[in-house]
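Excluded from the complex is one protein chain; the other protein chains are retained at their positions.
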Amino acid sequence: MAELSKQYKSGINFYESKGGFGGILGWIFSTDHKRIGLLYLISILFFFIIGVSLGFLMRLELMAPGSTIMKPQTYNAIFTLHGVIMIFLFVIPGIPSIFGNFFMPIQIGARDVAFPKINLLSWWIYMAGASLAIISLFTGGGPIDTGWTFYVPYSLRTTVNVPLAVVSVFILGFSSILTGINFVTTIHWLRAPGMSWFRLPLFVWSIYATAWIQILVTPVIGITLLLTLLERLVGVGIFDPAKGGDPILYQHLFWIYSHPAVYIMILPAMGVISEIIPVFARKAIFGYKAIVFSSLAIASVGSLVWGHHMFVSGQSDLVSLIFSFLTFFVAVPSAVKVFNWVATLYKGSIELKPPLLFALTFIFLFSIGGLTGLFQGALATDVHLHDTYWVVGHFHYVIFGGTGFALFGGLHYWFPKMFGKMFKRRIPYLSWALLFIGFNILYFPMFILGWEGMPRRYYDYLAQFHTLQLISTIGSWVLITGLILMFINLLFSLFRGEMVGSNPWGGATLEWQIPSPPPKENFEEIPIVKKGPYEYD
Amino acid sequence: MIEHKEKIGSKTGMWLFILSEILLFGGLFILYSVYRFKHPLSFHLAAGELNRPLGTLNTIFLITSSLTMAVSISSFKNGKGKSSLVFLAATLLLGFTFLAIKYFEWVEKIYHEIYPNSPRLLERDKGEVLFYGLYYSMTGLHALHVLVGLVVLLIMGVLMVKGKVNEVDFIPLENSGLYWHLVDIIWIFLFPLFYLIR
Partner (left out) sequence: MANEGSSSPISEKIYFLVWLELLLLTGATVSIAGMNLGRWGICIALLIAGIKSGLVLSYFMHLKYEKQLRLFKWMVPGVLVLLILFIGLTFFDVVLR
């Protein structure tokens, strides 16, 4: 206790506190949830940049019909890798591993997670899986060309390095499961006195719901990929049609994970939005419990809609009907959240600071993405839209416009807390503008392209699609400029930003009641919580 | 206060891990249920080739090992350290015997040229190919879990002898027990699905 007081009084924060090792070892062997959160931040952003670069190359190729800068096989490999990296290395770990790690323990009034060493192990496993994914580009037959979905039978036959890629994703799954176990245990047992379940910040609830999904469905893709690997290595014959296997069963198993995975991607993002909006409207969130239960509803019902990825696969009509119905059903809780966020803003005292700007953009872009999803959820229209550019537009709006922008918002919101500095205040507006304009120019044409019949994953296309493809590529350049500007500003502010106190935004959750950056043990004394997370003066 | 939280936290973590393991095998059960539905006769024929007495014996061994595991832990909590180690050793012996029998069964099949992708197997009906694909995958994955369990229990035994696991800190032993029982439960389902098909 005296030790903690000393730390507090001398202003030692978690960057400066001396642990077992010094220098970089003090980081990569640290069990401090804040350091681990930052390790994830650096590594995840690194892979994000690789993913963006691959997307940039894809857009260059698609700028004109025929070959522009690469051969067809290369294009197939690039879009596969773009998907694998963005999904498994960026969006799925993204917000939970960065902000969940850094802030969830503080928000519940704890000193760390339940299993700090396993937390570190999760990061190491993430790095191992990510490294193997990159290595698979250069070894054993070359980079995979199956699409990130690894559908059989092609993934069984293609001569590229499917085994290593599949192993890397399997390993990444472990990281996800361990993080999930850690977070559920932490939230159950390490809440501070007075921090009852319904006083938890909504970000914590979103991390909680996400963690359950991570624990329960990740093993299913684990076994699916393991079987695919066994199939290739020893010919087990479970998915191989030549041996009686059913490729549609592969799709069932694959999507039993991969659909809930998109809720792993979006629930934490929604949690971030639920944090930001009350603070910058200076008003308690509207319908706290509705948002809590909608998160749990999305997690549970969302586990039963996977077949909507398979409407044209050859599955039975009846099951397609069932999945379609459940899909419309699961859209409701998401809509509830959107209504509640907007209701929170109503008659609020609004400050359009960058975090709120990103949060509002989330609501706009996610809603567009969500609405276009309805067209896919309806059987008749999906027949027309499946595997076209419409789908590509849809998921980029919900994942990038959704989770991506929520991550950027969270980054700006929590930047002063993590680093003790404020970013240059005006540049985010400019970078936001470039991001927003670029994003829409890049992705909106895809709805039109898809509606007009252009298939996805195609290297070449008919001349009639050229104009929109060109516009889309130009959008990518604007978007990337915005990204570069945003990251440069944040990086610059990291070193030259003005120092900031513990609560620059006037938040009421626990992380704003401790110094910026936080001390190693988070709190001098574990707080006794007496009020809810969104009560402002 | 914190110690108490560590214990309950540790157990919670173990149970969550158990849930994830159930889902891992669950994926295989989904495949099994579909393929058995599609090829009832082939599954019956192929299952007839498995050694039912050996499978039953293995089931008895594993169930008994769960008993010895539970008794080992309760002895330990009651301060009967030596008794606890004896029962732990019995668990290890039974688990090892299970693996030995499994190994023998596999070797026998492989000697008769029935293994994944073998020409002999591929001549047969698709249903039988699928049966053996599932057989090797599921019993193989299970055996791997048994092996890991034995290693963990061995380590527990060593820690108990050294006093690192003791009356104050016995949670690792309890958690290892939970894992071992899980392995037993999985086999309780695998046994009828592969050996008792009619």
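Going by the order they are written in, the chains are A and B; count residues from 1 in each one.
We take it that contacts are C-beta pairs under 8 Å (C-beta built on N, C-alpha and C of every residue); 3 or more make two chains touch, one makes a residue touch a chain.
Keep in mind it's a predicted model, so treat the numbers as computed, not measured.
Only one residue in the set A:101, A:161 or A:303 touches the chain that does not appear here, and it is A:303. For the chain missing from the display, the contacting residue among B:54, B:122, B:152 or B:185 is B:185, taking the whole complex into account. From the options B:54, B:67 or B:143, the residue with contact to the unseen chain in the full assembly is B:67. By the touch definition given at the top, chain A reaches the unshown chain through residues 188, 216, 246, 248-249, 252, 256, 303-304, 307, 314-319, 322-323. Residues of chain B that touch the chain left out of view are 3-4, 7-8, 11-12, 15, 19, 22-23, 26, 29-30, 33-34, 36-38, 52, 56, 59-60, 63-64, 66-67, 69-71, 74-75, 77-78, 167-168, 177-178, 181, 184-185, 188-189, 191-193, 195-198.
Methods note: only the chains that are shown with their structure count from here on.
Those residues of chain A that touch chain B in the complex are listed here as 114-115, 118, 177, 180-182, 184-186, 188-190, 215-220, 222-224, 226-227, 230, 234-238, 243-246, 249, 252-253, 256. Residues 5, 8-9, 12-13, 16-17, 19-21, 23-28, 30-31, 34-35, 39, 116-117, 122, 126-127, 129-130, 133-134, 136-137, 141 of chain B touch chain A in their complex.
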